[in-house]
Every structure is written in structure tokens, then in C-alpha cells.
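One chain of protein is taken out of this complex; the other chains stay put.
Each chain carries a letter (A and B) given by its place in the written order, and its residues are counted from 1.
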Amino acid sequence: MDFSLSKKEILFLQMIRAFAEKEVKPLAAEVDEEERFPLETVEKMAKLGIMGIPFPVEYGGAGGDNVLYSMAVEELSRVCATTGVIVSAHTSLCASPIYEFGTEEQKKKYLPKLCSGEWIGAFGLTEPNAGTDASAQQTMAVLEDDHYVLNGSKIFITNAAYANVYIVMAMTDKSQGTRGISAFIVERDFPGFSIGKKEKKMGIRGSATCELIFENCLVPKENLLGKPGEGFKIAMKTLDGGRMGIASQALGIAQGAMDETVKYVKERKQFGKAIGQFQNTQFQLADLDTKIEAARLLVRMAAWKKDRKMPYSADSARAKLFAAETAMEMTTKAVQFHGGYGYTREYPVERMMRDAKITEIYEGTSEVQRMVIAAALLK
Amino acid sequence: MKIVVCIKQVPDTTEIKLDPVTGTMIRDGVPSIMNPDDKGGLEVALTLKDKYGAEVTVITMGPPQADDILREALAMGADRAIHLSDRKFAGADTLATSNAIAGALRMLEYDLVITGRQAIDGDTAQVGPQIAEHLDLPQVTYVEDLEFDGNKTFTIRKSMEEGYQMVQVEAPCVVTVLASANKARYMSVRGIVEAYDREVEVWNFNNIRVDEAKLGLNGSPTRVWKSFTKGAKAAGTLYEVEPAEAVDIIVEKLKEKFII
Partner (left out) sequence: MDKSQYKDVYVFVEQREGVIQKVALELLGKARELADSLQEQVVAMLLGHGVAGQAQELIAYGADVVLCADAPELEEYNTEPYAQAITQIVRERKPSIVLIGATTIGRDLGPRLSARLETGLTADCTGLAISEERDLLMTRPAFGGNLMATIMCKQHRPQMSTVRPGVMRAKPREEGRDGKVENIEIRFDASKFKVRILKTVKEQKNRIDITEAKVLVSGGRGVGNAEGFEMLGKLAETIHAEVSSSRAMVDAGVMPHDRQVGQTGKTVRPDLYFALGISGAIQHLAGMEESEFIIAVNKDKYAPIFGVADLGIVGDVKKVVPLLTERLAAIRKEEK
């Protein structure tokens, strides 16, 4: 067993931390305040290869792995959770399923553009009546000649307003239940496809979360991802990877809140001494630090198993469950440690607290993660 | 065009803290980094490479862990990396250091040699011009901007106290670059992934052309005789006086501190 970082990982952390500190952090408050998608940051990340970390060089990727990708999402989220989820949704939910389930033609067509960041990716599964019960899909796809015709809508789609390509689930054969769901690669300018209303959210406010609308949307037959009826399986496998990404995001948020809190309790003086000198502060921080480190081990292990093509579905669920709940606890306590200042936008911890909440909800709520873990346990 | 960039690994001096009680430096845990001015110099080289297709070689002299900054340079886009490492180089002052690096440069082809203006651990700004002298090359220091005509001529803007100077010089030459000349690029992810699979050439005394007496401690005219810290900060004094008297006190203090 080896818990040390490789030289390559150390070098990667050096780069991504510097990038996060200098390029991402200065925009974080503004992106949140103005609900602005940080397109300029995406362009900078694209240039460095951050939009295609775990994919092979032959498809335009950086030739890295999921451990590096997870570190990237963590470090970006440490300073700006919006930026973290943009990368996570793009990589795990769009590029990844194309890489894992796509034909050679599909990979050659889409991956270089996605990996280079020329195109941004998104993923459409959730519908107004299909949330945790993702099998209740109402979006329909009917094959007519050489096109599928899609009708319906998807909601809460991260990156939606700025994406160029979407992985979309739709029912091709309702009688088959979940086995009647198929996955499609939809491009932004396909006829009949449009972006609906933008959500006003509590946190990760820059991530451009919108509705996707399909009105007789024509999708070429060759844009079917996988075989007809494999959509649900593809969605579930994709979410295994996505959860590892969101777990990394939650971990980053927790670490960011811890960084701010450590700085603050060393400086803030009450009753004549720094509040970090009170044992109440110390014990609470020690517990939180332990949880963050435990979350980090879970996250890294999930990524490490994915890299080795080992089953990691339950690992990913555990990592997301624990990291998300740790992020929520850490950020809530961070606000408490900051007192009145923490409740104002002068300090970033209130933003982190708002950002943290979503990690317990999207890509499977904490309850769904418990279902996945229990299912693996009791099978 | 062939460019050689000389880089140095330095402790990140902005991370050095003083022990508040003893006033001594706490050097444990201080990260090592590529010297900022050298990174600016590497960026100048990589920009020329982007525009004119130059081949960029980085070279450093230092202990085995200096390998890290060579990998960083490769991940930023350098083509070749050379690590000068030999006990015979140890204990060198700036002159002996410049002798070793010049000795290595004699084994390489170059149109342009770039160094940082100065390293943050010593702030001497000497090695660049000393290399230039050893190789009998013209030098331009304090470089803020450098344009190449695609043929042989560099037009350079160099920083001065009261403004700047525009100068021209033909290849081959030595320039020393300021970190503020540009914003050095980040390492690319692919560059990082591949950096440790690429070759770093390790050169020792036998690989370079220089007289042994000019190297290391023996080749160093200057020696550190003693070093000491400035000591911990004393408590300040507070005056509650009329404005005119307050001004007297401030002016006196500024004089004492040589600020005026």
C-alpha cells in the first residue's frame, strides 16, 4: 500500500493550486454575486488541458487519469465551487460517456473538441417528474428514417446555457421500462432543440443551470450512444464517475472553508486571545479536519479504482455521501466560527455554505447514495 | 533558433517566517520553487518558440532535488533539460557558478542565452553578466521586452530607474529577464503527465569544459564569513503629543532609518 503522492501528482497539484489561486479565486465572489458563467476561466483551463484530463492523447486528451482529474476538481472547488462543477459535469457527464460507450466515429468526432475545451459538455437525465426516480423518463425519442425525433424537456442541467454538446436520455420504448431508455449525443444547433429558463439558485450560481427543451428535435441516427435501450445503464455508469467528481467538489469546498477558518481563528481575538487558542475551537476543528482527510481518502480511492477499471460504484457513492455531508458540516461551522462576519459577503464562507448544499442533492441525493451503498452491502 | 535558459531552484523566500521569540529564520517546510525571474526568462524563450519554432534547452546547477524545476520547465514547454551536478561544483559563489554554467554552455549551440535578472535567495544579479563575460558575448540586463526580427537581431526594452532604454543586439547574446516582463505560462496537464517520462541529462565535471580550479569553493573568491539574523521586532512606542512635536518625532525616526 502506498499513500504518498507521485512526483507527477505533486507537480500537477503545484500547477492546479497556482491556477486556482491566481485565476479562479479572484473571480469567485463576482461569479456568485452576478450569477455569471466564468467563460474566461473555461478558456484558460482549455488552453492548459484541464477540460480533458483523464482522456488519451489520441483523442485530444491530456493523457492523465482520474486521480489527477479528481485533484483538479477538488482544488478548483476549494476556491470556487462553480468552476469545479463546470469541469466535473463537462468531464464526467459528457466526455466520459462518449469515451466509454461511444463508437470510434463518435469518439473521433466529439472528444477532441471536448478535451480541447473548444466545446463544453452537459448531461440531461433529470426531468420535472423524474428526479431520484430517474426511470420515470417522459422525454420520448422516435426513430423516423435516419433520425430520432425527440420530444420533452430536461431540467436543472449544469452548463446548459454554454454547452455545445449534451448527453440526453429519452424513452425509445416505453413498454420496456428502464430498458426502453436510450442515450443520445445532441448538439446545440440540432433543429428543434432549445435552452429554456435559467434557474435562480442558492449556490454554485455561476454554473448556468437551465432547462433543455426538445420540440420535434432531429437527432441523426448515428448519434445514438450505445445500443437502443442501454440508456439507463449508461446513465447509471456515468453517474458513478460523476459522483466521484462531485465528491471531489464537496471535498474542495470543505477544504476551502477549513482554510478560511484556520486563517480566521488565528487572527480573530476575543477576550484577549486568538479564538484558535480556545479548546472549544481546537476540538471542533480537529474533528472536522479528520472528516475532511477521511473524505479525501474515500475520494482518492474511488478515482484510483476507476483508473484500474475495478468496480467502484459503491466507493463513489460512499465518497460522495461522506464528502458532501462533511462539506455541509464544515461550511456551516465555518460560518459559525466567523460569527457576524461569516454571515456577510465580506468573507467567502457564507458562499461556501450555500455552495456545499447542492453536493448533498445533485447526481444522486445523499439518500440515493445510501441506497447504492446498501444495495452493494445486502446483495 | 536555439535558446538556452539558465534556471535556479530557490526557497520561496516569501514563505520564510521568523521565529517571533528568537528572531531566527524558520526554514523547515519552506517550499522550493523555480526562481521567478528565471521563469520570466523561460517564458520569453517559450514565446519565441511559439512564434519562430525555437528549440529551448533549460539548464540548472544544483543538488539532485533541483530536478523538480527542470521537470516543471519541460511541462511548461521546454524541449531539453540539463542538470549540472557534481561535488566539484559545490560551495560556489557567483563567479564559480558562472564558470560552471559557462563551461556547460560551451558544449551547447545557442543563439540566445537567457537568465533571470537575479535569484530571490541571493538577489545578486551577477551570474548572467558573468556568464556573458566568460563566453565573450554581449549582454543586456533588466529585460522587460524582447522582439526578434526572425533573422539575427533582437530589439530589447530594458528597464531603468527613470524609464527604459531600447537597445539592439545581434545573436548570439546573453539577456537577463525580469519576472515582471511577462506572465509566465502554467504547466500544461499533458506536459505534467509526460514530464517524468522524459529525459533529463545529468552532466558532471567531465561533461563540461572548464578549469577545475575555477569551480566550487576553490574557485570562489568570496566567502561567507558569518551570517546572522536581524533579531525580533521590539515593541513600538506611542506618543500623545501636539502635531508639531509629532512631526519632529516622525522625521527623527525616518532619519534614523535612513529613509530620508
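To be clear about the criterion, contacts are C-beta pairs under 8 Å (C-beta built on N, C-alpha and C of every residue); 3 or more make two chains touch, one makes a residue touch a chain.
Model, not experiment: these values are computed from the prediction.
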With respect to the chain omitted from the figure, which of B:M34, B:I82, B:V169 or B:A195 is a touching residue?
B:V169
I'm checking contacts with the chain that's been left out. Which of B:I33, B:L48, B:M61 or B:I120 qualifies?
B:I120
Where the missing chain touches chain B, by residue:
11, 13-14, 16, 18, 25, 93-95, 98, 120-130, 132-134, 138-142, 155, 158-170, 173, 220-230, 233-234, 236-244, 246-247, 249-251, 253-254, 257-260
Residue by residue, what part of chain A touches the chain that was omitted?
263, 267-269, 346
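Operating definition for what follows: only the chains that are shown with their structure count from here on.
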Can you check how far apart chain A and chain B are, centre to centre, with Cα atoms defining each centre and the answer in Å?
40
Where on chain A does chain B make contact in their complex?
6-8, 11-12, 14-15, 18-19, 47-50, 52-53, 57, 62-64, 68
Which residues of chain B touch chain A in the complex?
68, 71-72, 75, 186-190, 192-196
